[in-house]
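Comments concern the structure below.
For this depiction, one protein chain was excluded, whereas all remaining protein chains were kept in their positions.
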Amino acid sequence: MANYPMEDITGKWVIETVLPDLAIMLKVDEVLYSGHTGFQRVEVVHSDVYGRSLLLDGKTQSTERDEHIYHESLVHPAMLMHPEPRSVFIGGGGEGGTLRETLVHRTVEQVVMVDLDQQVVELCRQHLPHHHQGAFDDPRLELIHDDARKYLETTDQQFDVMVMDLVDPLEGGPAYLLYTEEYYKIARARLNPGGILVTQSGPVGFLSLHECFTTIYNTLDGIFVHSVPYQVHVPSFITLWGFTLVSDAPLPVLSEEEIDERLAARIDRSTRHYDGGTHIAMFALPRYIREGIAGETRVNRDDSPVYMV
Amino acid sequence: MANYPMEDITGKWVIETVLPDLAIMLKVDEVLYSGHTGFQRVEVVHSDVYGRSLLLDGKTQSTERDEHIYHESLVHPAMLMHPEPRSVFIGGGGEGGTLRETLVHRTVEQVVMVDLDQQVVELCRQHLPHHHQGAFDDPRLELIHDDARKYLETTDQQFDVMVMDLVDPLEGGPAYLLYTEEYYKIARARLNPGGILVTQSGPVGFLSLHECFTTIYNTLDGIFVHSVPYQVHVPSFITLWGFTLVSDAPLPVLSEEEIDERLAARIDRSTRHYDGGTHIAMFALPRYIREGIAGETRVNRDDSPVYMV
Amino acid sequence: MANYPMEDITGKWVIETVLPDLAIMLKVDEVLYSGHTGFQRVEVVHSDVYGRSLLLDGKTQSTERDEHIYHESLVHPAMLMHPEPRSVFIGGGGEGGTLRETLVHRTVEQVVMVDLDQQVVELCRQHLPHHHQGAFDDPRLELIHDDARKYLETTDQQFDVMVMDLVDPLEGGPAYLLYTEEYYKIARARLNPGGILVTQSGPVGFLSLHECFTTIYNTLDGIFVHSVPYQVHVPSFITLWGFTLVSDAPLPVLSEEEIDERLAARIDRSTRHYDGGTHIAMFALPRYIREGIAGETRVNRDDSPVYMV
Partner (left out) sequence: MANYPMEDITGKWVIETVLPDLAIMLKVDEVLYSGHTGFQRVEVVHSDVYGRSLLLDGKTQSTERDEHIYHESLVHPAMLMHPEPRSVFIGGGGEGGTLRETLVHRTVEQVVMVDLDQQVVELCRQHLPHHHQGAFDDPRLELIHDDARKYLETTDQQFDVMVMDLVDPLEGGPAYLLYTEEYYKIARARLNPGGILVTQSGPVGFLSLHECFTTIYNTLDGIFVHSVPYQVHVPSFITLWGFTLVSDAPLPVLSEEEIDERLAARIDRSTRHYDGGTHIAMFALPRYIREGIAGETRVNRDDSPVYMV
C-alpha cells in the first residue's frame, strides 16, 4: 500500500480498532463536538482525509467524503426493485443521508423515520449539512424519536420499503435488539404486499465477514421468502460493507440498463456512486462471501444475539 | 465499523500510512527479520491478525492470512483468458505466491522469474513457507536476480503470459521504471502472438484511485489494442486493489461457467478465492473507477513518471 | 516503568513528540477549543491524566494537574531572593499561573504582563479558571498585548523582578527572539538596582539538556554578573525542566529555613509545591547538568539563535 513517509505525528488523532490488534489512526484538525447523549457517546470531527465524520461510541458512522457511497448503496437497490415505493420507513439514520436519498424518489409520498436519539439527530442537523442537505425540512417526513422496535410494534402503518440504517449490534449498545428474528418478524408485519426491507449488515471483508454479516443474513433468510446479499467498498469503514435485502415477493433481477432507466425515470437528480454498473458490481459476490453465507447456521434471537465484538 | 474496546496498547506495533493523515497500527508479536538489502528495507513480522507479513520500505506486500486473494487474482484471469499458456514471465514476485499460482496450471512448461533483490527472495524462502509452498524448487522455474527491464531488453525469449508483481512506483524506489510506456513497449515485444500481460496497478479505493492506478491503466491502454481493468478487496491492503490486463489479441469475455470449467480442466488443485463468480465480481466495476479511467490523461514516461506519494 | 495492560486504544488522542522517534500519546475525552490565533495554533483539551491542558503549536504548555509545580518553581525563587519585590514584569504567561503566583507576594504593588497573543489570554481566562483563579482581575495588573521585546525597548518602566514565561524558542515560532543576547540586554536595562530576572529555559533531561537550556544559560551568564541554574520535574513535560535566574547583584544563598521563613512572612496563602526543601532540591544539580553548562560555548544571537528542534 502507499506510504507517506513524512507524516507528522504531532497533533490530534482519532484511533479506532477495526479488528483485535488492528487500529486506524486518523489525524483530525477539529473536534466539533464530543459528548454523551445518554444513549451513546457522540463525536463530530473534521479531518483532511474525510472532511466531517460522525462517530458513535468511538465508531465511524459516515464521513463527508464518502457517505454517498454508503447511503446510495443502502437506499437505491431496494427503492428501484420496488415497482412504486410510496411509503418508506427508516430505522435510525440520524445523519439524514438515508433520508436524503429516499426523498429523491418521486414516487415517495411519506417517510417515517424513527431514530432513538434526538440529540444525535440535532447534532447532525447542525454539524453535518453536507449529509442531510435540508432533507429534514421535507414535508413528506414524519420524524419520531423513539425505539424503532417499539414504534413498529404499536403502529398500524404499512410501508412499501423499510430501510434499517442502524449502528452495529454491539453488546450493551442501543441497537442489538434491532437485528434479531423477533425484530424482523415485527418489521415484516408492517410491510405492504410486495414490500422490501433492506438493512446495513456490517463488514464483509475476508477477515470480518463472520462478525455479524453472515448471522444477520441467515436470520433474515429464515424469515423472508426471498433474500439477497450485496456489498460495497466504503473507504472510511476500511473494508467492504454488507447489506441484506429481503422480501416475501419475488425480487426482480435488473440488468445494468434497466437500473439506469429506472434511475432516470424516477429520481430528481443524478446519483454520485450508484448506477447500473455499480448495481451489478454490488450484487456480484466473491467466493468467500457466498461460502460464508452458505456455511452460517447461527440465528440472532433476542436471548442469544451475535454481537460484533 | 467494529470496535474492540479493550485492545491493549502496550506492545510492538507496525504503523503504516495509507493516506496522508491516515495510518494503520498493527500489533505484532514477533519481528522475524528486519534489515536493508541494499535495494530496500525489509521486514518480516508476525501478528495475530495476519500471521506472517512481508513489508518492503515500510509497506505491507502480502500476508499469510490473505495473500491468496491477491496472488490468485493477479495470476488466474490472464492464465485462463489465454488459450494455452506454456511460457510465463514473472517480474518481481519475491514471496513466491505468484509463482505458486502460475505453476498449478498444467499447460505451463517454463517460468522465467526476474526479481532484482536476491536477498528478499531468500528471506521469503526462509520465512514465508506458506507463501511459496515449495514453488521455488519446481524444475520449470528459471530464477534470475536482475533488473526485469534489463532482462527483457536483452533476452530473445518470448512468453505467452507476463505477470508484473512489482512493488509500487515510489519515487526513489526500485520499481518506478517498470510502470512506464517505455517499459511496457519492451515487455510487449517479448509477448508471443496472442500473449497477455497483467500488472498489479495499485489501490482503487474512492480516495486512492488516482494515486497510480488510472495512470498505469491509461499508459497500458495507449500501447495495447485491448485492455481491461479489474479489482479485488485485499484486507491487509486496507482498500480495493487494482489490476490491468492487456493484449494485442482480443480478450475473451468468459462467463462464470466457462471460468469454472477452465479452472477444473487446467489446474491441479482447487483455488481458495478465485472461481467463476469471483471473476465476474472482479471485472464488474463501480462507477467511480469507470469514470476515473475515462477521465485520466496522464501517461507514465521514463522522464515523467507518476509516483504514488 | 508501570504498565497498564488493558488500556483502551479506541478514542481521541493527542500525540506530541518529545524527542525525534519518541512521542507521547495522551487520551483526551474533550477538546474544548482548537484553532489558530494568527500567531500560533491553540488547543485546550481535557484528559483524565492531567485535567485541562493548554497546547500551543502542538506542545503542552501546562496542565491543571501539575501546573503549580511549574509556576511556583518559576516565580518564587526569584521573588524570595529579592529583598522586597514591588514591581514585576511578566513576559508571556498567558495561562495566568505565573501572574497568580506573583500576586500572592504582599510586597507586589505593580505587575506588567506583556503577552503577544490576546486571543490565547482570553481563551485561558475562559477555559482555564483553575490556572488563573481570577488573577486577571487584580487591580495591580497592567495587561498589555504586544511583543515583549518591543514593549521593553520603548518603556521607561523599571522592575524589581522580571519573569520570562515564554513558549520555547522554535524556528518560525513567536518567541525565539526573546531568548537572545540582544533581548536580554534590553531586559537588563529595565531592571532596578538589585533586580532579578528569571526565565524558563527548556528541558534538562540527560537526552534533552542541549536542545536549548545550556545555550540559554550560557547566553545569560555572559551578560549578567551572577547566574544560577535550577530544575524541577514537571510530569506533563515528561522530563526535568530548567530555569535560569540572573542578576547583577549578588544572589543570596538561602537555607531551607530561610526560605520557609520568607514564604511565611511574605505570601498570603500556602504554596503547594514550593518550600524550603523543594528550593534546596531544585538548586542541587546532577553532574550532567553541571558538566553540560560548563561545556557550552554557544550564545543565542538574533542572527544565529539556537532553535529547539
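A, B and C are the chain letters, set down in written order, and residue numbers restart from 1 in every chain.
We take it that a contact is a pair of C-beta atoms (placed from the backbone, for glycine too) under 8 Å apart; a residue touches a chain by one contact, two chains touch by 3 or more.
The structure presented is a predicted model; accordingly, all values stated were derived computationally and were not measured.
Q: With respect to the chain omitted from the figure, which of C:M25, C:L177 or C:I223 is a touching residue?
A: Checking each option in C:M25, C:L177 or C:I223, the one touching the absent chain turns out to be C:M25.
Q: Of C:L177, C:A249 or C:A281, which residue touches the hidden chain?
A: Looking across C:L177, C:A249 or C:A281, the contact with the absent chain belongs to C:A281.
Q: List the residues of chain C that touch the chain left out of this view.
A: Within chain C, the residues that touch the unshown chain are 1-5, 7, 15-27, 47-49, 57-60, 65-66, 69, 168, 170, 202-203, 205-208, 211, 232-233, 235, 237-240, 272-275, 277-278, 280-282, 284-288, 290, 308-309.
Q: Could I get the residues of chain B that touch the absent chain, sorted low to high?
A: That gives, for chain B, the contact residues 9-17, 23, 28-31, 34, 43, 45, 58.
The criterion applied here is as follows: only the chains that are shown with their structure count from here on.
Q: Quick one: chain A and chain C, Cα centre-to-centre, how many Å?
A: 52
Q: Counting in whole Å, what is the centre-to-centre distance of chain A and chain B, each centre being its mean C-alpha position?
A: 33
Q: Just curious, how far off is chain C from chain B if you go by their C-alpha centres, in Å?
A: 56
Q: Quick one: which residues in chain A touch 2 or more of the other chains?
A: 15-17, 23, 58
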